[in-house]
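Inspection log for the structure reproduced underneath, given as structure tokens.
A single protein chain has been omitted from the complex, and every remaining protein chain is retained in its original position.
Letters A, B and C mark the chains in the order given here, with residues in each chain numbered from 1 onward.
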Amino acid sequence: MIDLGPHATFIIAAYAIVSLVTIGLVGVTISNVFRQARRLERLEAERKTGA
Amino acid sequence: MTDQSETISSNWFSQLAHPGMFMRWSAYLIWPLGLLSIVLFAVGLWFAFFHSPADYQMGETVRIMYVHVPNAWLSQFCYGLMAVSAVGTLVWRHPMADVSMKAAAPLGAAFTAMALVTGSLWGRPTWGTFWEWDGRMTSTLILFLIYLGLIALWRTFEDQLRAAKVVAVLTLVGAVNIPIIKFSVDWWNTLHQPSTFFRADGPKAPASIITPLLTMTLAFTVLFLLLHLLRMRTEVTKRKADRLEHLKIARQQKGA
Amino acid sequence: MRAFWALLVRDLKSASRAGGSLTTLLAFYLSLGVILPIAIGPDKPLLASLGPALIWTGVLLSSLLGLDRIFVADHEDGSLAAFRHSRLSLSTISFVKLIVHWLTTALPLIVLTPVMGVLLTIDLQTLLSVMLTLLLGTPAIAALSLVAAALSVSLKRGAVIAPILVMPLAIPAVIFGVGAAKPLLGAGQAETALLYLSAMSLVFVAFAPFAAALALRLSQE
Partner (left out) sequence: MNPSAKFPQITLNIKGLQCKRGERTVLAGLDLFAGSGTFVAIRGPNGAGKSTFLMAVAGLLPFSGEVSIALADWDYDEHPLHEQMLFVTHLNAIKPELTVRENLGFWADMVDGSRDRIGDALNAAGIGQLADVPAGAMSKGQQRRCSLARLLIADKPIWLLDEPTSALDKSGDKWIAGLISDQVRRGGLVLAATHRPIVPDDDINIFNLDLEPV
């Protein structure tokens, strides 16, 4: 890693937090996509059998 | 009162954005946006760390700017998008406008929070404290409060369809107030700190800083558009599922 | 016009008769006047210098207390639906509600401010300038409260959320209010702050009834 100078800890902390939150956002968004898709499939299946 | 009838306008614009149509054409955008944002992040980070010199004034801490400025920009851009969606909900009665507004609010809050955290991490080595009541940072903090208010209002409504229009009104009221808040905070800032020799976004950035800054900003913006698209698709699916659930409950009541 | 006065008189009468909310409002304001000096400590010069800021914060917090009552009473007893067929448009009704809210909330607080001045050991000159800024600034806060109340009228838990919506939007009023009351950089700056404050109050009071009427119509659907 290149020399980040005297304030390296703050630079690394900033990037760490940003990447953590960003990856968290991506993860939550994608998991929601699948969660709702599965929920819709389950309800549509029920409607076909139940109706 | 006389012949008051609501006909759904069927020009191509609302046709294109009809939930069913939206789900079809937006599916094609997911992978291109995803790949583009990964490439942009890779290039941006490479520039940020390996290919740009330290700033003669800020030193190495300028690299924090490469994540702070994009988030600060996105917190404004996202509110702008929500304001346009609010007008879409209230004025053009656009079917997807409230979905877009609801999908954008939490993202806006997250980007604003990141802007605040990176701003204070940048402030510590530069100003010596984690929080300096600097004009720009204070405005960003107030914007964060407005985002929280909007999300809270969304969640307090049970009936999401009615919530959409009411939240749209608050979004527009907020949009009108943001410039006033910015102006008053800057005025307040000059009151208490006659001059900070160092504005948060620094003097005119030399070329070597512009490229990483621009690439990272583009990367974050593309990521935001992708996440916004995905959240809109999730909201459409959720509303379809909710409707089926209502039918199931109604059927069960009739049956019981 | 007859209906305009009828609504104004009715609301003022029912507010004064069901006086409970007025006493809680003043009690809350006074208790702030007690807690803050206790928390800060009896250091008189410090309290005096913080005076205007504490009074403005106290007035803002107190006026947010009963803010959801503006429309909820009429919503729950069916008056709001009956207004639809009255001579007054929804925005005129909202304007009357704004006047009533200011008279029953901000005015009592301003009248009580001298007592706060005594508690915070403020000199007479500063006290008078604070009361002037309150007089000019509270209409803006009342206008914001009106819109927030209209937005949350049909919510079961609306009462909790309305203040949160008003707080960030009321910050400019507090900035110019305290700025005018306690000029750091001399009288010139107090004038500009007063001008901004009054301009903001005028604009907010002018637009709030229409925004509130729109919010009411939407949340009734």
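Just so it is clear, contacts are C-beta pairs under 8 Å (C-beta built on N, C-alpha and C of every residue); 3 or more make two chains touch, one makes a residue touch a chain.
Bear in mind that the values here come from a model prediction, so they are computed numbers and not experimental data.
Enquirer: Could you tell me which shown chains are touched by the chain that is not displayed?
Expert: Taking every chain of the complex into account, the missing one touches B, C.
Enquirer: Kindly state which of the options C:Leu26, C:Ala48, C:Leu61 or C:Leu88 is in contact with the chain not pictured.
Expert: If we include the chain that is not displayed, C:Leu88 is the one touching it.
Enquirer: Touching the hidden chain in the full complex, which residues of chain B are there? Just list them.
Expert: Output for chain B: 1-7, 159, 161-162, 242-243, 246, 250.
Enquirer: In terms of residues, what is the contact footprint of the unshown chain on chain C?
Expert: These residues of chain C touch the chain that is not shown: 2-3, 5-7, 9-10, 13-14, 17-18, 73, 76-79, 81-88, 220-221.
The rule we apply is simple: only the chains that are shown with their structure count from here on.
Enquirer: What's the distance between the Cα centroids of chain A and chain B, rounded to whole Å?
Expert: 16
Enquirer: Round to the nearest whole Å and give the separation of the Cα centres of chain B and chain C.
Expert: Whole-Å distance between the two chain centres: 31.
Enquirer: Where in chain A do residues touch two or more other chains at once?
Expert: Residue numbers touching two or more other chains: none in chain A.
Enquirer: For chain A, which residues are in contact with chain B within the complex?
Expert: Where chain A meets chain B, its residues are 1-8, 10-11, 13-15, 17-18, 21-22, 25-26, 29-30, 32-33, 36-37, 39-40, 43-44, 46-47, 50-51.
Enquirer: Which residues of chain C touch chain B in their complex?
Expert: Counting only chain C, the residues touching chain B are 147, 151-152, 154-155, 157-158, 161, 164-165, 167-169, 171-172, 175-176, 179, 184-185, 189, 196, 200, 207, 211, 214-215, 218-219, 221.
Enquirer: Which part of chain B faces chain A closely enough to touch in the complex?
Expert: 49-50, 54, 59-61, 63-64, 67-68, 71, 107, 110, 113-114, 117-118, 121-122, 124-125, 223, 227, 230-231, 233-234, 237-238, 240-241, 244-245, 247-248, 251
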